[in-house]
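Every protein chain but one is kept in place in this view of the complex.
Letters A, B and C mark the chains as written, and numbering starts fresh at 1 in each.
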Amino acid sequence: MTDTVERKTLTREHLLDVYRTMRTIREFEERVHAEFATGEIPGFVHLYAGEEASAVGVCSNLDDRDTIASTHRGHGHCIARGVDVGEMMAEIYGRKTGSCHGKGGSMHIADLSKGMLGANGIVGGGPPLICGTALAAKLKGNGGVSVAFFGDGGSNQGTTLESMNLASVWNLPAIFVAENNGYAESTSSTWSVASDNIADRAAGFGMPGVIVDGFDFFAVHEAASEAIARAREGGGPTLIEMKFTRYFGHFEGDQQTYRASEVEHARAELDCLKRFADRVTETGELGRPDLDAVDAEVGALIDRVVGEAKAAPLPTEADLLTDVYVRY
Amino acid sequence: MVPLTDDRIVAVTMPKWGLSMQLGKITAWAVAEGDEVQAGDDLADIETEKITGTLEAADAGTVRRIIARVGEDVPVSGTIALIAPAEVGDDALDAAVLEARAVIDAGVPDDAGGGAELQTADVGGRKISYAGAGQDGDVILLVHGYGGDRNSWLFLQEPMAAKYRVYALDLPGHGTSAKDVGDGTLGVLADAVTGVLDALGAGRAHLVGHSMGGAVALAVAARDPGRIASLTLIAPTGFGAEINAGYLRGFADAQTRRELKPVAGQLFADESLVTRQLVDDLLAYKRLDGVDESLHTLLGTLLDGDAQRGDSAAALAALGDAIPVTVVWGRADRIIPAAQAESVTGAVRHVIDGAGHMPQMERPAEVQAAIEETIARAG
Amino acid sequence: MGDAIVGVVANPLSGRDIRRLVTQASVFPTAEKANMIQRMLTAFGAVGVHRVLLSTDLGGISAAVFRALQRRRHTDPRWPEVEFLDGQPIRQTAHDTVDAVRRMVTEGARVIVCLGGDGTARVAASAAGDVPMLALSTGTNNVFPAVREATIAGLAAGLVATGAVPAGDATSRAKLLEVRAGGRTETALVDVAVSTERHVGARAVWDPATVTQLFCAFAEPDAIGLSSVLGQLAPVARHEPHGVTARLSADAPRQVLAPIAPGLVVPVGVGEIEPMHPGSVHRVDARAGVIAVDGERELTFGPGEEPAVRLRPDGPRCVDVPAVLTASARLGLLASIHQTQGGEQ
Partner (left out) sequence: MARNITYREALNEALAQEMERDETVIVMGEDNAGGAGAPGDDDAWGGVLGVTKGLYHKFPGRVLDTPISESAFIGAAIGAATAGMRPVAELMFVDFMGVCFDQIYNQAAKFRYMFGGKAITPVVIRTMYGAGLRAAAQHSQCLYPLFTHIPGLKVVLPATPYDAKGMMIQAIRDNDPVMFFEHKALYDTSGPVPEESYVVPFGEANVVREGGDVTIVTLGRMVHTSLDAAGQLAADGVQCEVIDLRTTSPLDEDTVLESVEGTGRLVVVDEAHPRCNIATDISALVARKAFGSLQAPIEMVTAPHTPVPFSNALEDIYIPDAQRVVNAVKTVTGWSR
């Protein structure tokens, strides 16, 4: 079982790329958080800061045969899948040059050419879709896998449960990633409330269920690479439950009255970027200067894309009625 | 009031029709500068958020200045025109115009004179609402009729507040008072009136009662004649068998605007007074919890089959001539025929032309005069 | 206030690690753990335990027991009084187990039952001190904890807690492996493995190719996990005072087929084997890597840290379930003569 599969060993380039992607997500979200406060960003956004290790830990195992579907908190998944950061920022500002030409907004950023089936405003919207893309990959026999990211809130949605069952019944190359940040909106979990241990349910659907420390890139990457390798070989679906705490509120402007101290604790001790940096420098795989260079590079990138987004043109009335049908 | 340099100049002000009225709008002037007017002549049609009506001249004189323009929002008691004898000079008038203009332009309601604030009294466990205006003079308590409320006196309460302490209450089952009427007898309603008088500390008061409110006023007087200084009964119930039972049942049973509008029309000589806002307000009242039940209970008090129940004539006779009584009736009353005024023995009678069952709204100035004359007789 | 107190700590996260994925380890559901605790409460009640201290968790185990308590209270009072250890923040890490066990010890628990695998037992043992421990398996690699029906474990723990069976002949002291690396000290109840993996990652050790050195407190021929490698070559029983260590390498001439994880039987190359006497310090050869305790990667070490492993005799005192129940049979503890009216039984 194990020795027949050469596990993806993480070369220096891999680790550097992983760090760059995680740092890009963090800077992108921190900047959107700051810009949102100025009121220039329309609508509402849900930020992914703190959960980078999950998106990158999983997506660093994927290639262009694979597809992912995300949640309303999808910026991290988009970046991890290689969606153009400049176009994403422009989309959040509702500009014509945005990923979706300003028509989709933060919750609907997508790039099918990169195997990114889109963020999704409907809880539980993604899982059925990836069953479809997984079926397509299985029928084409190209070894592709499909990943559905959903929150602990999404784990209660009928579509998610039905999709896990379908993936088992059809033995699909599908990975269900439950990002359990402990709070579906503000539904806190105290000990006297039976929390829905998501991984338990996997057994009910006849697939393995694994709990992983969502703050640790290496833990995520190891579990994900095994699950993805298993799926590629026809081993069927897997449920991975990431346990961690998100930094920002459920939606921007949510004062998070329900979990004040926890965020500080998470930021200080468990931060996935800090732990990754400490670990790779400890083992000597990367040096601090390498990481500092990436930080500077990413900082400049984010500044540039925000400037470009603000300066980019808004869509015009002519755009209102286009892109509804292919032909009508 | 706008300070006038020359006391011969009379300021015509935007009336306050209803507690919540802040602004009024003149939809048409009935007079022009230079016209001679008598007390009671129409001056202007005024539209408020709640109701449209005609402002009548309170005094005789020459209209020397029209200040408020048609369609302009004028704060309550802001000066809209000036009446003065011919010999008053233009400069005094122009000074008054400038000041009046400032008040209108500021748009801030200048509520000089005590505004009528809402108070409540607990009478036998029921919350009874009442509102008063005016600081001194005799206490006058206005008692509305079946399905009405204290706002039905809005054309009278403000003008009379200049000379008297004028209060209007919501009877049980009406307005913002408690909606439960118990067995619905006149006694229950009379208790509320007495309760308000107690709350006001009014040892002696003049009562004005309209329709069912007239019978209630009589019941209060019969119970405590020493306390009632005078009675003005407007189209009171209980003075004859005949009554438009169809109107009463129609009012109680109406569920929609379409059903209620023709019924409400019968209240007035001129049906056009029944605006959409008036019907909406009646519907909003009828849809309050408990009102439907109360209105149907009170039908039992008013009707014996299709005839009137209750014998106000006997109650009046029992009073003898201790209390001066005046009866006012609209000649075109289609709810209770004006002929029944005859059986209000010993009362001074006023039958008002061009008025239906709501003379206090249709001809407020003449009803006000009748009330004031009754008060004068009480001494 | 009776002083027959039992502590019960349950780990909601045990039974869910990567071995579900890479081997055929089964998921041990939360509901099953809650049922085990309720079965134990019945047993405790039957033998007269006064009070039970139960750890709280966010996984739903304490919540399920809490609701069961509310249902039972008015129906059948034979359960002992149950107190949920509340107040301290739940961090969903090993700290929760340590905090709970420490509280139980300070509040006078006479026995601590711990539900989980080797990892949970190891963490509980580190905080139990001299209080007798009963490790009940709900985990994946179950070498140290006994695989036993919760009701029986409950009776045994109860009889020890009430003092009906003297602790002397009911418990036995276990051995302990102590490993020092980079200024940190960790203990293990079963084995310490040195791996060339660079990172702690998903913690479990399931790829034998990465293990270069192995230390075992005991190695039973019928055990699962890394200790099974030496269990087949140089078995050492739990009660024997010494341990055993060996260097492993894929190209070693001697190979042994070993069940190193549920559903994972693989050939392992084993170099020279030597016994570990209590107190003797054994150096770790590798210059850098990760050290796993009881099958879970815990310590990373780099050049110049010279990690070392030592066997200690003063491990946790473990309740010997068969011994307790044999003693209770001998003493007739569970038997009683009812004085029915009208004579004999």
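Keep in mind that, in the parts below, contacts are C-beta pairs under 8 Å (C-beta built on N, C-alpha and C of every residue); 3 or more make two chains touch, one makes a residue touch a chain.
Remember, it's a predicted structure, so these values are computed and weren't measured experimentally.
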| item | value |
| --- | --- |
| Contact list for the unshown chain, restricted to visible chains | A, B |
| Hidden-chain contact residue, picked from the options B:8, B:69, B:204 or B:287 | B:287 |
| Interface residues of chain B (partner: the chain not displayed) | 19-20, 118, 176, 179, 255-258, 276, 280, 284, 287-289 |
| In chain A, positions touching the absent partner | 42-44, 91, 94-96, 98, 100, 102-108, 120-124, 153-154, 156-159, 184-190, 192-193, 196, 257-258, 314-317, 319-321, 324 |
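The rule we apply is simple: only the chains that are shown with their structure count from here on.
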| item | value |
| --- | --- |
| Graph class of chain-chain contacts, one of line, ring, star, complete, other | other |
| Mean-CA-position distance for chain B and chain A (Å) | 71 |
| For chain B paired with chain C, centre-to-centre distance based on mean C-alpha positions, whole Å | 89 |
| Complex contact set, residues of chain C against chain A | 12-13, 16-18, 20-23, 26-27, 29-31, 56-60, 62-64, 66-67, 84, 86, 90, 92, 198-203, 206-207, 209, 263-264, 266, 288, 300, 302 |
| For the chain A and chain C complex, residues of the former touching the latter | 1-3, 182, 189-197, 199-200, 202-203, 208-212, 216, 218-219, 221-223, 226-227, 230, 238, 241, 243, 279, 282-285 |
